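Here's the structure, in structure tokens; my notes come after.
FYI, not all chains are in this one, though none of them got moved.
Each chain carries a letter (A, B, C and D) given by its place in the written order, and its residues are counted from 1.
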Amino acid sequence: MFVYEKKLQYPVKIKNCNPKLASIVISQYGGPDGELGASLRYLSQRYSMPYPELKGLLTDIGVEELGHLEMVGTIVHQLTRNLTEEERRSNGFAQYFVDHSQGVYPQAAAGVPWSAAMMQVKGDPITDLAEDMAAEQKARTTYDNILRLSDDPDVNDVIKFLRERELVHFQRFGEGMEKLRRRLDEKNIYYMNPAVK
Amino acid sequence: MFVYEKKLQYPVKIKNCNPKLASIVISQYGGPDGELGASLRYLSQRYSMPYPELKGLLTDIGVEELGHLEMVGTIVHQLTRNLTEEERRSNGFAQYFVDHSQGVYPQAAAGVPWSAAMMQVKGDPITDLAEDMAAEQKARTTYDNILRLSDDPDVNDVIKFLRERELVHFQRFGEGMEKLRRRLDEKNIYYMNPAVK
Amino acid sequence: MFVYEKKLQYPVKIKNCNPKLASIVISQYGGPDGELGASLRYLSQRYSMPYPELKGLLTDIGVEELGHLEMVGTIVHQLTRNLTEEERRSNGFAQYFVDHSQGVYPQAAAGVPWSAAMMQVKGDPITDLAEDMAAEQKARTTYDNILRLSDDPDVNDVIKFLRERELVHFQRFGEGMEKLRRRLDEKNIYYMNPAVK
Amino acid sequence: MFVYEKKLQYPVKIKNCNPKLASIVISQYGGPDGELGASLRYLSQRYSMPYPELKGLLTDIGVEELGHLEMVGTIVHQLTRNLTEEERRSNGFAQYFVDHSQGVYPQAAAGVPWSAAMMQVKGDPITDLAEDMAAEQKARTTYDNILRLSDDPDVNDVIKFLRERELVHFQRFGEGMEKLRRRLDEKNIYYMNPAVK
């Protein structure tokens, strides 16, 4: 089970409203490579991961990504909480506002609601870790792109923190993959799924 | 941020494999009215909820639902962790197995991946609470239906606990709605969205 | 069966073209809380509603919402029927025009095609009415938001009429819920689904 | 606007429960080529159809298809209204029951919720009529397939009626296409979209 601590993993303090930037950052809330997909992917893969150490890795990172989801939601909220009438009507944001007002809804920048089709749980340890390593690179690129699109130092400071964490996760999944390979080599030289007996 | 406690809110101890029952229970993992939608709905609605007490209510219940998601995932996992070859090939489950082996993937019983289109964040306190009350009733009916379809006492014991919690949540959202109405009555007799200034 | 009367429930007479406003209003045609979802939700829930009075209520409102769908389609059409070349090419609308010209397609403002995942038929009278009450509030908020985004008095006059009708429907579904509760109390104090024998 | 007449276009009187047959017939309620898509396609295409006669044709057939949607919903309802516990638990149907009880939900036989991605409104008279002619053939094939899969004479009697109507609609859309071609030949030999000025 999960316990909530009433603070963010890293502080978010955005001074200026910017609905257009919000409409881009929201992709890390509910877009194809965002934090919702990340946390749900890892927390779902845990069940069939046969090795306690890797199950623990998935849980750790999955729980941290839940906290990142909260941080990204906070960025989107702070960028849109005090909009003027003109900002609400700005092209791009008005199409969001009509359906969600100034709420935070899990969708991609393009407006598509998040779907579990954007992630996979394959029930095979090698494959699930490969999926996770790719997911971290995809999230890293999205943060790179936000940094290319944003001039807001308050936003960019948080995005850089989140980007750094993805690199750490990529590294940790890579180490997990190495351990798993060595372990499987001993008894499963064809890498057949050890989670299915 | 979130902290993980390595125990379930309520114990899950399923003795018998049952892939068909797993393929039904999974709807409360990633189906239209399941726990993923519940927790994400409430945790997303928090940002635009203008009253601290109601924001706290959404956080509380959202975090509890994350724990329920974990419990439902555990049921699905325990019902499928030791399948015989014949069980893996059983009609209905084989179509799941080919894409997810014995992993737990967020989908409905009908096989459709979870989508955020199944929930709403409207950014309007009255409306979001009405959505939440309906969500609790929909989850309650799904649990009713699982109880009609299942004979496994180990499963049903957990499902009854989860069903009971939905009734408590429904009650608490109803009380929140009453407080909100009294508060809005004073200054907003037309119930225009107080979250948009 | 249905009979068509060649007049709108309330007249729609928009004088000025406005593709951007059309791209917002279209959410009440095919968006997550629009009139297509409303009418289809109520007309589909009818079949399993066990009480004739409530079945009649669902039919009445479902049929009225079909008429509202037609009104919203007419607004979108009148806002876009005589576009200049420049208006067709305006950012936001051009992306619609390329796939639908000046036709009326059931999609959300964000561009997502309508999906039945956005509604539910639960086959449980209490639950279906809770879903319907939430749906009316969601539609009401969408109309509130259109009024915040639009300055066109011709459009706003119609939107106010439609918004008013949602409040009436919410009220009527609330009364239906009360009747149902009293009825169920007599023989079903746990609110188990009376539609399943 | 629409007026409801409390009778079906053609009577539906199914004597025997059959959840498996219901799970097939439901594709004509909310499947890719079903009556929901048909009625919504024609009723949506009306707005941009520039010729009154063809606009009338789309309205006529669209309204009739709404009545067919009601008939198909009635078949599904009658096939499932009095299920025994064993029938509810039958494989294939149990996965439907958990999310919708014995309600009628707009989905394909495969379990996928209806989506407007399954239809098109192109805003070009020639193209929209070609889409409509194809839609009628697709519906016709679905009815052919139901007749190949079903032995229930009560169901098949209604399906044959509905199939016959699709052939009539195909014929009428074909005649509409011919008229349109002759009309366009006079002034638009390249068939550029006459609905866009």
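Following the convention adopted for this analysis, contacts are C-beta pairs under 8 Å (C-beta built on N, C-alpha and C of every residue); 3 or more make two chains touch, one makes a residue touch a chain.
It should be emphasised that the depicted structure is a prediction, and the values quoted were computed from it without experimental measurement.
Taken as a whole, the complex in this structure file is built from 6 copies of one protein sequence, with 4 shown in place.
Just so we're on the same page, only the chains that are shown with their structure count from here on.
Rounded to a multiple of 5, the Cα-based rotation taking subunit B onto subunit D is 120 degrees. Each chain gets a centre from the mean of its Cα atoms; the one farthest from the centre of subunit A is D.
Both copies, subunit A and subunit B, contribute mostly matching positions to the interface they share, with over half of the numbers common to the two.
Chain geometry summary: the mean Cα position of subunit A and that of subunit B are 21 Å apart. For this pair, subunit A with subunit D, the centres built from the Cα atoms lie 41 Å apart. Look at where the CA atoms of subunit B average out and do the same for subunit C: the two points lie 26 Å apart.
Residue positions of subunit C with contacts to 2 or more other chains are 32-33, 112, 115, 117, 120, 122-124, 141, 145, 148, 193, 196.
An unclassified topology is adopted by the chain contact network, corresponding to no line, ring, star or complete arrangement. Under the contact rule defined at the top, the touching pairs of chains are A-B, A-C, B-C, B-D, C-D. Note for the complex: subunit B touches subunit A at residues 1-5, 7-9, 30, 36, 40, 43-45, 47-48, 59-60, 63, 66-67, 69-70, 73-74, 76-77, 81-82, 88, 99-107, 113-117, 120-124, 128, 193, 195-197.
On the subunit A side of its complex with subunit C, the touching residues are 85, 88-89, 91-92, 94-99, 101, 107, 110-113. By the touch criterion given at the top, residues 32-33, 112, 115, 117-118, 120, 122-124, 126-127, 130-131, 133-134, 137-138, 140-141, 144-145, 148, 192-193, 196 of subunit C touch subunit B in their complex.
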